[in-house]
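Remarks on the structure that follows.
Missing here is one protein chain; the remaining ones are kept as they sit in the complex.
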Amino acid sequence: MKKTSLFSYFALPVALVLSLMAPESAMAAGVSHELFTVNNTWMLVATFLVFIMHLGFAALESGLTRSKNTTNILFKNTAIVAIGLLTYALCGFNLMYPGDFNGWIGFAGLGLSLPAGDAGLIGYADGNYTYYTDFIFQAMFAATAATIVSGAVAERVKLSSFLVFSTVFVAIVYPIVGSWKWGGGWLDKMGFYDFAGSTLVHGVGGWGALACVIVLGPRLGKYENGQIRPILGHSMPLATVGVFLLWLGWFGFNGGSVLSADPGAVSLVFVTTSLAAAAGVIASMVTSWAVQKKPDLSMILNGSLAGLVGITAGSDTVSVTASIIIGLIAGVIVVFSVMFFDKMKIDDPVGALSVHLVCGIWGTLAVGIFSTNPDHKLWVQLVGVIAYGATSFAAAFAIFLALKGTMGVRVSEQEEMEGLDMHEHGIAAYNGFQTTNQ
Amino acid sequence: MKKTSLFSYFALPVALVLSLMAPESAMAAGVSHELFTVNNTWMLVATFLVFIMHLGFAALESGLTRSKNTTNILFKNTAIVAIGLLTYALCGFNLMYPGDFNGWIGFAGLGLSLPAGDAGLIGYADGNYTYYTDFIFQAMFAATAATIVSGAVAERVKLSSFLVFSTVFVAIVYPIVGSWKWGGGWLDKMGFYDFAGSTLVHGVGGWGALACVIVLGPRLGKYENGQIRPILGHSMPLATVGVFLLWLGWFGFNGGSVLSADPGAVSLVFVTTSLAAAAGVIASMVTSWAVQKKPDLSMILNGSLAGLVGITAGSDTVSVTASIIIGLIAGVIVVFSVMFFDKMKIDDPVGALSVHLVCGIWGTLAVGIFSTNPDHKLWVQLVGVIAYGATSFAAAFAIFLALKGTMGVRVSEQEEMEGLDMHEHGIAAYNGFQTTNQ
Partner (left out) sequence: MKKTSLFSYFALPVALVLSLMAPESAMAAGVSHELFTVNNTWMLVATFLVFIMHLGFAALESGLTRSKNTTNILFKNTAIVAIGLLTYALCGFNLMYPGDFNGWIGFAGLGLSLPAGDAGLIGYADGNYTYYTDFIFQAMFAATAATIVSGAVAERVKLSSFLVFSTVFVAIVYPIVGSWKWGGGWLDKMGFYDFAGSTLVHGVGGWGALACVIVLGPRLGKYENGQIRPILGHSMPLATVGVFLLWLGWFGFNGGSVLSADPGAVSLVFVTTSLAAAAGVIASMVTSWAVQKKPDLSMILNGSLAGLVGITAGSDTVSVTASIIIGLIAGVIVVFSVMFFDKMKIDDPVGALSVHLVCGIWGTLAVGIFSTNPDHKLWVQLVGVIAYGATSFAAAFAIFLALKGTMGVRVSEQEEMEGLDMHEHGIAAYNGFQTTNQ
């Protein structure tokens, strides 16, 4: 499929051309202009829902950490959205969807490039949505992988190094491994299934987070004299706002992954997504209440996310009952996983590893267990999990180690004690309140 | 209509079947596949809008109460969503929409059960949306009734008892009384009209709240020596975020109750809903400024909700002018109602009774006054109000009294003084701030 460069379109009345060509080219692809318009509209609604997940991450991560590092977290999360969108336009989209390629790596060229011809312009993607819709929906996904890392390395990572890491991770690592499945690469051909990204997004981000956390080490004072010192988040309302916005965004994350407004598929995805999240809440509530003897708010918040990550890989292909089971198991897993990482002295301030990595693995394997499609096989799912895990972990480890050797990746002890906000940014997140330096 | 159990679908590629069958079965129901897809898409958009109301309630309720009880409120509101969704899947949906029944109570069986046949699968509900869309939209409604109770009993209710109460209320009471109107029961046959739930949702929740508050009693120190001591909310920004999110969600609550994307009806509902809310703000501002001599933020926040609850019953069937009048009257009512309940020593920390119960009654009666449909009669509306009031109040009273006699419903005096967050959950909502125990 010949593509022409974005830059040659500079002087072209693109929107006008698109509009005029819409009816014919859409019908040429086998759907009516009306259906094309509904499908495209739903995909754009899903796009803005995925966008709001970035606010969800920003709120959750800052809520679960200390107020002296809040400005820093908000800064990182705002910058990542911008970096993600721009690099995805520059190279990510064309690395992830390179067209015909060897199955491992391919590149369709720098910049956005409208496919040539009427059908390409508007009847793109089997007549369900336009080229631009395809790009912007996928671009919103891209930045989430880097954001997952952000939470795990919070309260001690150096801003500049993190921004460089994120840029490379989202511009190159995420789209290349993504092409293996969603770009039609070798794992896709093998029959691996990951509907909306339990592995391609959450797993990749989670493995990246694990590598960075290992290179970075725990926060000062977190593990002392063989004790685990709890470091409390500064605002549970902010964390709760974050989780609800993430859940909201997931209706677009999973619902948009249908890639059309197909009524049966999208409504099934809404049901499985909602019930898995609800089951995650209940299971983590019961588990944490039984184990910790207290109903722990941060656990049920992470429980809902665990259920959501768990159902992401198979939300269109499992039954409603299975979605509840997947969510329940995810809700149990997340509680023990948080405790496990702490025992391992792997310091993850917001539980990102447990939610995104561990439940991402669970969700991907769950497709092999619960899918109603007999083509989905557990061993192939396992191959996918391992392939993504090894590559994402190794790539993140290499990048972050290189940064450690050059720019440094960790702030000074004094800065960590006094807070990144005043040192990196020169501004506190809260002014006018008496705060304590926990 | 024969239904097959959810559990028999475990191994069935549901989404696939749904997709393949979509065009034919939709057309069989008299609408084109395109129109079916638009209608279904709008209903799913309305679904996520109603979902976000749960964050609105969580933010509003925690903002209007003290910071020592914030974790508890956030926990309750998160748990209720999960409980509401799961119980509605288990039994609520089939209690509320039992099919042919005696008009008072019916049950179509445990679990979700796709109607048999092509038409049932996708052409369900007059060809406007799928079975799964129907379920998830209604499920999002269900939990709101219990959430209304949550705000009224805040700062003193025992967590475990409240969770048990909510579960029973949302799983059994709400759907059974709901079936009387929306399930085609006796009140529906009598001509009672409640478009989106001024009574079926807000009234039921409000009557439940009143019963619980009476059983529970006021917060310590609220009414002492014949004085009413104001207990200030801890965060007006949080409360404001809550109200705006509730208003946002109401576009789905009312707009989705059209049960299709019908352009004339949905756009009229958007206008009446918006203008009633705006009128509620202005009327409560003028009233509270005149009565209390201060422009009270919490009053205008509740004023907008008062307008929204007021217009809910008739938002599709009154004129634009009438919607403004309904909102204005609701805005006046809510101010005096808040003062009235305080005078009665009925302690409702967030004004839930005034907003949901009192303005729910007003909105339901307003249909009898302002409806453009001559079939809507004031006396029938009154019968509905009384029937729902008596049943919801009695049921909630009985359940909560039974809990009082067994588990107990109120925390200890010490716990109430020191805050539920540390006692029930062992974690403060805010850490790193100097707080005062108001």
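Labels A and B are assigned to the chains in the order they are written; within every chain, residues are numbered from 1.
In this text, a residue touches a chain if its C-beta (ideal position, glycine included) is under 8 Å from a C-beta of that chain, and two chains touch if they have at least 3 such contacts.
Remember, it's a predicted structure, so these values are computed and weren't measured experimentally.
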item: Residue of B:V45, B:L112 or B:V170 touching the missing chain in the full complex; value: B:V45
item: Residue among A:A82, A:A398 or A:M417 touching the omitted chain; value: A:A82
item: Residue, one of B:L95, B:V177 or B:A261, that touches the chain absent here; value: B:A261
item: Residues of chain A in contact with the chain not shown; value: 6-7, 9-19, 21-22, 26, 32-34, 36-38, 40-41, 44-45, 47-48, 51-52, 54-55, 58-59, 62, 70-71, 74-75, 77-79, 81-83, 85-86, 89, 111-112, 121-122, 129-133, 135-136, 139, 159, 235, 238, 241, 424-434
item: Positions on chain B contacted by the hidden chain, ascending; value: 32, 34-35, 38-39, 41-42, 45, 49, 66-68, 232-237, 240-241, 243-245, 247-248, 251, 255, 261-271, 274-275, 277-282, 285, 294-298, 300-301, 304, 316-317, 319-322, 324, 372-373, 430, 433-438
